[in-house]
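Left out: one protein chain. Kept in place: all the others.
Per-chain residue numbering starts at 1, and chain names A and B are given in the order in which the chains are listed.
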Amino acid sequence: MKNPLLILCLFLLPLLLGGCFDQKELEEQAFIVSIGVDNTNQKGVFRFTFQIANPEVGNSASGTSANEPTQEVISVLGTDFLTATNAANATVAKQISLNQSRILIVSEKLARSTDFIYLMQSAPSTVDIKLNAQLVVSKEDAEKYIRHNKPQLESRPHKYYQYMLDRAKETGIIPDAPIVRYFQITEGDADLFIAPYTTTEEENPKFGEEDHYKAGEIPVNGKNQTQFMGSAVFKEGQMIGTLTGEETRFCLMFDSTLTQKDIIASYTDPVKPEFQVAGRLEINNVDVNVNYLKDKQSTIDVYVNYSLNVYAIPSTVNYMKNTEKQRLLEKSINKQIGERADNFIKKTQEEYRAQPFYWSLHVRSKFLNIPEYEKADWMNKVYPNAKVNIHLELRGLEFGKIMRESEIKEVRD
Amino acid sequence: MFPWQKNKTEAIEKRKVRKISRNMKDNVAYIEEQYSFGVNFDFESRSLQGPAAKYHLFFYTTTVSTKQLNDDIIKPLLASKKPIPIDRIVTVSSLNSIKNMDDVEKGLNIGSVIIFQDGVAEGFEASIPDFKHRAIEKADNERTVKGPKDSFTESVTTNISMIRKKMPSKDLIVESIDVGVRPVDPVSLVYTRDLVNEKVLENIRNRIKKITVDNIRNVEVLEQFLEERPRSLFPTLLYTERPDNAANYVSEGFVVIMMDNSSSCLIAPMTIWGFFHSPEDIYLRWAFGNFSRIVRAMAYLITLFISAAYIAITNYHSQLVPIDLLLAIAASRERVPLPITFEVLLMEVAFELIREAGVRIPTPLGPTIGIVGALILGQAAVEANIVSPIVVILVALSGLSSFTAANYSINHTLRISRFLFIIAASFFGVLSLLGAITIWLTYVVSLNSFGVSYFSPATPHTKSSDGTYFRKLLKNVKWRPGYLKPKDMDKQ
Partner (left out) sequence: MELLKKPLRARELVAIVFMIIGLKGGDTTPALFADEAQNALWLSPIISFLVILPPFLTLMYLLKKYKTKNLAELIKHLLGTRVGTILGILLFISAFISMATDMRNIVEEINYLYFPDSPTTVIYAAFLFICLYVANKGLDTIGSLAWAILPVIAVTILSVMFVDLQDSVWQRLFPIFGSGASVVIKDGISLSSVFLEFFLLTIMYQAFQDTRKFRIGIGIGGILSAMLIVSFYAVYTMVFDYNTIDNIAYLYQESTEVIPLGHFFTNISTIFMVGWLFSNFLRFAIFLYIVCWLYGALFQIKRFKGLLVPIGFLAMIISLIPPNFIVNELMVRKTSLHWISPIYLCFPFILWAASYWKERRKQ
């Protein structure tokens, strides 16, 4: 008789223990999909905005109420992430869980303030915030940004960020910026960290080449004005400037730690300069060679291999069959990219006096131990004075599926 | 020997002592009294007045073949004109001379006719049994698509004949050991003489001999007496109804245990892998057999862990779930009044009810009740917001998967283990779930069946053909299982 009783007790135990310790039913949790942080007038106090997903929306299960909003956005004051979630619980009945938040939006104002690094210091010590969430800088206040952002196609708010960031990263107009990278670079104290730059406000839109924009400058007509373009530059954990989409692409191009994605861009047609040639640029390989000379000007050689897939030749110049012209095109594109890159590097050396390409990695092998390396001071002494040579090499040139451009003049006849 | 057994043994001894007397009347009187002639309606005591001598026959009318009795015994006896010995008159194939009353009893029990002749201190036992049993039918519980379809039936002689047919060899030994006392039942051990490990065989014999219970009628009961740990969740003998399976095991050096009245046999010693391997694995082509093994392996994992993992993850580790799935689960749970653990347990119990009912239900009612059960539990429970659809899917999946088990004995193991894991998972999520799995595995590994480690040949490792997880090409199967220590390892 002893045994059945024992088994029965065992079966009953979990019922008694239900709700103990860390057990948390799913429906008792509110899942935050994005966190926004702004600074307030008071130092050390921030305004946290939480965007909470409503699980019932977009669900086909029977009996769900259709009229609930897709999300709830609440803003509270707090000194760090944990206190803010507690404060938010004053209005939200469910326990707030930051686990699933994939994006941390910081207003430009906060990012530029000295408070920012103190706020970020509290992030990794909480279990909740995942260090692989993306850090994004918004031009306006993060709260405003989250409230304004009204994706039209995605019924679940997290999807929008997910797709948007993925797609924009693929095209190279914004960088991949997980929080952990922020820490790595800030603590490494030798490079610049760049984070995606975004806004919901349109501001002096103009048409330019497809990547010479920053967020907010792209002329888009549509209901949702949200734009992800360009990046915010952080030096020593604090934002110091913004980069355009093109500059961001150079950052990605020269950084060997980031996966190289294809870039769609257009370049001036060398034969008929009034036209442009559009194509997809694929970076195959980046090699950075630092020739470190103590107390002298160091040289940095960057070797970039890329291949180009030309999509459109509006000038109808026949590059496909003419190797001569191909060589011309190659040279011209090399020159165009090289010039822009040189300009950008000059800008980083003079304006930021540091580089966002993570090149400090390549100088490390020149030192035997960390104290020596830190003494050399890559960020302040070596890089700003170094000579940077960019070597571009076109490895493959393809022209898509068309054999030759049609002769528009003849068509016109 | 326990004191309470003394009386029974004494009775047997007495019977053995009593010799058959020259005086037929004495014998007849003794047997008629012993067998309650007159009360026992199917016990026949018949005297025959032949031309040369007087005979007396005893038999159970229900266990002997009447035709044979008439044609081969009574007719010749009545026809014989000279007083020659019975064994030269009777024309049945199996005729033994008997000397004492114990043999009389044994003979009567196995369907023989006992023949006495007046003035001869010797009886004859003519074996013409006609016990009724089912014909050989299709294997119902262990079905295969490819492979032989016959199954054992409730007659040990038929069963052995089926094995003999599959393994015609003089090395195939069928040994009989008696078990029990009222009545004595024979247990047949079938093995290959030049393969089986003597220690294992001796162990099995000893365990059978040590059984002190009054009677054991079939292998299903015998199984529980033979096992080292009768309370354990894990069977240590393979219970199979397929003669081909039994023959395969015998030819590997295993011992098959059979009894009359059982349409299955036991195979010993058995490791855990034996329960997961289906005979069809070998009949199918290499790729197909392995594919079905992979599917089954997946099914075992699903049936054991999916509900428990669901509880652990949703209750304790929701950060693991991708947000889309998480929101979907949260949405489906929004209106469910029960905690997840309850919800899963409720559905699992309900599923067990359907299954139990499905086994017990009279066949004509089966389909109706099945539909009602499925409807109530699946559709209506979800519509009424008692359970969430995801839980229904999980429980159905785990229930379905438990039926892929290649052997019925392990089916219960899987089902009960699943409940243990579900309960474990509700304590501390993955920590307690993995703890329970560790303890469970430790227990499995520590078991042994007739001296063979339950987890071999995986561990402790022994030489074998590595057919544990995946089967090999048959031409590469070179060794018999080494954990059995067979007399001949080499298969080719």
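Just so it is clear, contacts are C-beta pairs under 8 Å (C-beta built on N, C-alpha and C of every residue); 3 or more make two chains touch, one makes a residue touch a chain.
Computed from a predicted structure; not experimentally measured.
K.L.:
Which of A:147, A:340 or A:364 touches the chain that is not shown?
P.N.:
A:364
K.L.:
Taking the full complex into account, find the residue in B:96, B:176 or B:446 that is in contact with the omitted chain.
P.N.:
Of the candidates B:96, B:176 or B:446, B:446 is in touch with the missing chain.
K.L.:
Would you indicate which residue among B:22, B:182, B:199 or B:491 is in contact with the undisplayed chain?
P.N.:
Missing-chain contact among the listed residues: B:199.
K.L.:
Which positions on subunit A touch the chain that was left off?
P.N.:
Residues touching the hidden chain, for subunit A, are 21-22, 99-100, 102, 124, 127, 130-132, 162, 166, 178, 180, 183-184, 187-189, 256-257, 361-362, 364-365, 367-373.
K.L.:
Footprint of the hidden chain on subunit B, which residues?
P.N.:
On the side of subunit B, residues 197, 199-200, 203, 313, 316-317, 319-320, 322-324, 427-432, 434-435, 437-439, 441-443, 445-446, 448, 450-453, 455, 458-462, 483-485 touch the unshown chain.
Everything below uses one rule, namely that only the chains that are shown with their structure count from here on.
K.L.:
Averaging only over C-alpha atoms, locate the centres of subunit A and subunit B and give their separation in whole Å.
P.N.:
A distance of 66 Å separates the two centres.
K.L.:
For subunit A, which residues count as touching subunit B in their complex?
P.N.:
Subunit A reaches subunit B through residues 10-11, 13-15, 17-19, 21-27, 29, 31, 33, 53, 55-56, 58-59, 61-64, 97, 99-100, 102, 130, 156, 158-159.
K.L.:
Can you name the residues of subunit B that touch subunit A in the complex?
P.N.:
Listed in rising order, the residues of subunit B that touch subunit A are 314-316, 318-319, 323-324, 326-336, 339-342, 382-383, 385, 389, 423, 426-429.
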